Every structure is written in structure tokens, then in C-alpha cells.
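Below is one structure; the comments refer to it alone.
Every protein chain except one is present and positioned as in the full complex.
Labels run A and B following the written order; every chain starts at residue 1.
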Amino acid sequence: MLKEIINLTLLQHTIRTATPLILAALGGLLTQHAGILNIGMEGMILMGAFFAIVGSYFFSSSLAGVLMAVGVGILVGLLFAYFVIDLKSDEFIIGIAINILAGGLTVFLLRSIFGVKGAFSSPDIVPLPRFRLGFLEGIPLLDTIFNNHTVFVYVSWILVALVYVYLYKTPYGIWLRASGEFPEALETAGVSPRKMKYISSIACGVFCGFAGAHLSLGYLTLFTENMSAQRGFIAMAAIIFGGAHPIRTLIAAFMFGFFDALGIRLQVVGIPSQFTQMIPYLGTIVVLFVVAKSYIRKIKKNVEGES
Amino acid sequence: MKKFKNAEYLISLFLSILASLIIGAFIMLANGRNPVTGYVALINGAFGSKYNIATTFAKTVPLVLTGLATSISFRSGISNIGGEGQLYLGAFGAALIGITFVNLPGIVGIPLALAASLIAGGLYALFPAILKVRYNIDEVIVTIMLNTVAVLLTSYLVNYPFASEIGKMGGTEIIAEGYQLSRLVRLSTLNTSIFYVAVISIIMYYLLERTSIGYEIKMVGQNSNFSRYGGINVKRRMIFAMVVSGALCGIAGAFEVLGVHYRFLQHISPGYAWDGMLIALIVKNNPIGVVLMSIFFGALKTGSISMENATGIPSELISVIQSIIILFIAGESGFKTKIKSFLANRRAIKKAGEKNA
Partner (left out) sequence: MAEKLIELKEITKQFPGVLANDRVSLDIEKGEIHAIIGENGAGKSTLMKILYGLYQPTSGEIYFKGKPVSIKTPLDAIKLGIGMVHQHFMLVPSFTVAENIVLGVEPRKNRFMMDYRKAVSITEELSKTYGLKVDPNAKVESLSVGIQQRIEILKVLNKGADIIILDEPTAVLTPQETEELFKVIRKLVEELGKTVIIITHKLQEVLALSDRVSVMRQGRLVGTLKTKDATEQILAEMMVGREVLFEELNRIEVPREEVLTVKGIKARDNRGLMALKGVSFSLYSGEILGIAGVEGNGQSELVEVLTGLRQAEEGSVMIKGVEATNKEPMEIRNLGVSHIPEDRLATGLSKKATITENMILGYHNREPYATKGIHMNKKPIRERVSRLIKEFDVRTPSQDVTADKLSGGNMQKMVIAREFSFDSSILIVAQPTRGVDIGAIEFIHKEIIKKRNEGAAILLVSADLDEIFRLSDRIITIYEGEITGEFKRREISKKEIGLYMTGKRKGMRQGGVQDEEI
């Protein structure tokens, strides 16, 4: 039985399920660094998933699907940014509004465009191309685990590296982080924090669009109602778990992806999967608790060190 | 002046709703449907017959409770986003009583089930409240996380230890008859829970608007420094508000079990707590507003089904409309400042022009 659960498919699934988490979390950690808690990621992913299907179906091209998802991501990112940054609305109210808007709008459009309820699938939807890394083909283990994934799997890994470099190795990343941590410092240094916040918010929309496209065009090529299925919140959990550091967040996303994949395997053999699925959520609370405790300890230590 | 302020807000609210409905009309047009027919069908569907009115009010029940839950927590400055989770646990708690003590008469059983849901929801909210006041851990994130934990936990419970015998359908057994709240109108799910909700609304209105506790909660939420300075125990008030909020969500869950489904189902709430949160945000946590706006939302929900049947416009249009209303309301003060500074600028330019002339 254990063999049925822990096998190569599990690892392959881990990579697959982790990908949308990684993509969304990368977007979310950019806004996090810019000082914005974006709980609208859930809705952004959902819209991305839907519009990827629309693009792919009508233009018979997965690229068009991705572009459509990205375009909508940019729009939603702009909407979010305008309300939060310019109108100074509460970021989490806008996040909730985006989630509900996405839930309603996608189902509404699903029915008015495709005339179906619940789910839409069609042979006319062009899935994302699968990638084969030639050099892995001879190696049995790695071939099964790492090959034959959609392009976004590999893109997400590259993006992790790019986001890391962007955040810590380029001036723009430094500005972005400064805009979140101490916007006045950035402003007096002659860079507009508002601009950086806008950029992060739009980037978050784009990355969530990727995540959505991966969900709907990746392996199953279909859209179902609410298919984002809490991934926006798990991505947020991964960000918190990883302390908003791209590489640590990647690890957290893999971990959560693994538990998700494990849950599916467990269900196959009839073992309840709910507890493994809970891990990201409970883990996040534990991390928050540990961070808060160590923060309190740090302050105490500072005080003692001085006196 | 307060009245004036209220009037100003009511105008904003009216304009927001109107604008959202107009956007809705354009969406209908884009869909090739006639918005007038659509809205007429919607109103008819919500209020056109006894059955329709009953259904509207049936949909109002969970919204009022979750809306009031949001009101009290947001008023106190601690944001309970975990209503959905508290609702699930409350619903399960009520169901558990209903399938365990099957021989109890309703008069004992129903209060017992409600108490169970109240305690389950309240305790589930107490945990993030304590993390907030003791360790300053962001309650928004914690309650969001706890939502899914509760959904998963109850999903496990009803699929394994408490699974119904007729096979895995993601629900418990039917609760004993004594627990089932009686239906009021034939075919509609409207049941006696509406009376409980009426009483709870009055109590919450009284608590929030007429008591020193409600006053303290409001002051704590507006300015916690001021409250502490004035001698209010800020932490205690925050915890109180959070627990009451959780308890209300728990009761909302209980009524879904006792009045609508007669059992716990793993997807028992289609997001009632989120809807309730929207409602409370739109009416700025005013308890009377919550009740009225819940009826409005209930009517939209009910009416949209008829609208769909009559005109083919998908009923989900209304959740689009609802989220646009909240966007307008959330941006209200921002829009106002923008408009005001725009006008002030124009005035200044005009003035400068006059000076130069």
C-alpha cells in the first residue's frame, strides 16, 4: 500500500501541483515586499484560468490563452492597485471584492460564452505544450519526474531565479523593497514608491494569470467553477512560510504541493486526505506564532542588552 | 450634521447600487438580452409571489447572521475573516447534537444544538483573538487559514467517523425530527429560524447601539489609544467582539442544518460568511443596515434565478453586481477626496486667474 502512495507519480504530481502555487506566490511576494497584503490572488488565479481557456479556445492557440490570462491579470492588478494605492481603500476589502467578482464573473461568462454550467471542456482548447528536456531522457528516474511537464513548470523555476535576482540584485528590487518597508525613505531618495507599488501589483496579476493558465491549460484543459480551489490562499501561506523570500517560498510551495499530491494519492487508496491538506494552513499559523514570539524575545533582549 | 453625514453616505450607497445595476444592465445588453425584462423578472422573482418572498427571506437568514458577525468584529477593530470556518464548525456542532441525542424533544434539543454551534463558532474565533491581543499576530491571515482548516476538518468528519450510512455523500445522517425547524411556506425552505434571527438582530442592535459595551466596542475600533486612555479594557473588548462574531457565524451554520438541510453537508455554505462580510462592509457595520442589505442581497439571489429562467441571463450576474457595489463603497472616501481636490484645484486656478486679471 505504501508503494501505491509513494511512487514516482507522487513526485511528478508534486511538481505539477506546486507550479501554480509557485507562480502565484511569486506575484504575491512582490506585493508583500511593496507593503501590500494581497488576498485577491485567489480571484486573480481564477480569472487567469478562465481567460486562458477563452483565448485558447477562440484563437486555437495556447499562447493566445496565456496572453489573454496575462492581459486580464494586468487589468485586475491595475484595478487592485488603483483602489489600494490611489484611493487608499482597505487592501483586504478590495482583495475580497476581487475574489467574489472573479467567482461570479467566471461562472457568468462560462454560461454566457460557452453556455455550460459547472465545467467547460472542448477538444478545441489547445493545451500548453509539454516539454521534454532531451538530456534527461536516458535517465529513468529523472525522466519520469522532471520531464513531460507543461512549459510553466520550467518557467516558474526560471521566474523564481529572476525574481530573486530582481529583488536582491537590481536597483529596482531594492526600490520595491524600500517602497514597502519605508516608503518615505525611497521618496526622499527621489524614487516614487507609488510607482513601485503599482509595478508589484501588476506583476502579481500577471503571475497569477500564469498560475491560472497552468491550471486550465496545463494537464486537463478544462475550466471548472472555482477551480482555483484556495490556491491563492495556499500561495499566501507559502509566502508567509518562506518569509517572502523567493527561494524559501519556492521550497514552501513545493512542500505544500507535495502534501496536496500526497492527499490525492491517499484518496486513491481510501485514506482521508484532509489532514495532509490542512498542513499549509496550520503550518502558516505556527510560523506566524514562532515569528511573533521571537520578535518579542528580540525586543526583550535588546532592552536587557542596553541596561 | 451626523444626519447630514448619514445622508451623504446614503446618497453614496444609492449611487453605488445604481451604478452597479447600470453596469449589470450593460452586461445584459452585451449578452444580447433586454435589461428591462431582466430586472423586471428579477423583482418578480424576488417578491412576485408568496413562495418567492418566502425564498427571499430564507436566503436572508444566513446573511443577516454573518453580516452582524462581521459588524461586531469590524466595529471593534479586529477583523474576523474566519466566518466561513466558524459557520462550518457551528453547523457540524448542531448536527452532531441532532444525530446524537435523538430522543430529546425539540424544546430542549434545539437550544442545545444552538448552544453547541455557538460554542463551537465562538471558541474557533477565540483562538485568533488571543493570538492577536497577546502576540499581535495578524488576525486576518490567521482567520483566513482557519477557514480552510475547518472546512477540511468537517469534511473529514462527515466522510469518515460520521459518514451517513447510505453511502459516502459527504454528509451526516438526518438529524432527529425534534430538531428540524418547521417550514413556514410550502415548497420554500423558509423556516422558523427567521424568528430566531429577528430576535438575534434586535439583541445585536441593542448591544451595539444602546449599551455601554457597544459604545466601548465602537470606541476601541475607532481609536484604541483613546479608548485605553479613557479607561476601557481594549483587549477584553476585542476578544468579546471576536467571540460573539464567531458565535453568530456558528449559529448561522446551525440554522442551515436545523432549518434547511436537516443534516450537515461538507459544502454546506456557498460562501455565506463572505457575502455577510460584503453586506456589513457596504452598510458600514450598521446593524439595521445589515438586515436591510441582507434582504436586498437575498432578493437578488432569489430573483436572479427567476431572471435566469425567464430571460436566460445567468444568475451569477448578481454576484458580479454585488462585488462592483463593494468596490464602489470601498473606494468611496478615495473617490470623494479625488473629487474634492479636483474641485479645489479648479477653484484655486480660477481664483488665481481672477487675481491676475
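The working rule: a residue touches a chain if its C-beta (ideal position, glycine included) is under 8 Å from a C-beta of that chain, and two chains touch if they have at least 3 such contacts.
All values reported here derive from a predicted model rather than from experimental measurement.
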Residue of B:103, B:182 or B:212 in touch with the missing chain, whole complex considered: B:212
Residue, one of A:174, A:220, A:251 or A:282, that touches the chain absent here: A:174
Sole residue of A:116, A:141 or A:185 that reaches the chain not shown, by the stated touch rule: A:185
Residue among B:105, B:230 or B:270 touching the omitted chain: B:230
Touching residues on subunit B - with respect to the absent chain: 1-3, 5, 210-213, 215-216, 218-219, 222-223, 225-233
Residues in subunit A touching the chain absent from view: 165, 169-175, 177-178, 181-182, 184-192, 299, 302-303, 306-307
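Convention: only the chains that are shown with their structure count from here on.
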Centre distance in Å when subunit A and subunit B are each reduced to the mean of their C-alpha atoms: 28
Subunit A residues touching subunit B - in the complex, by the definition given at the top: 37, 39, 79, 83, 86-90, 92-94, 96-101, 103-105, 107-108, 111-112, 230, 233, 236-237, 240, 272, 274-275, 277-278, 281-282, 284-285, 288-289, 292-293, 296
Contacting residues of subunit B [partner subunit A, same complex]: 27, 31, 79, 81, 131, 135-138, 140-142, 144-146, 148-149, 152-153, 155-156, 159-160, 271, 274-275, 277-278, 281, 313-314, 316-320, 322-324, 326-327, 330-331, 333-335, 338
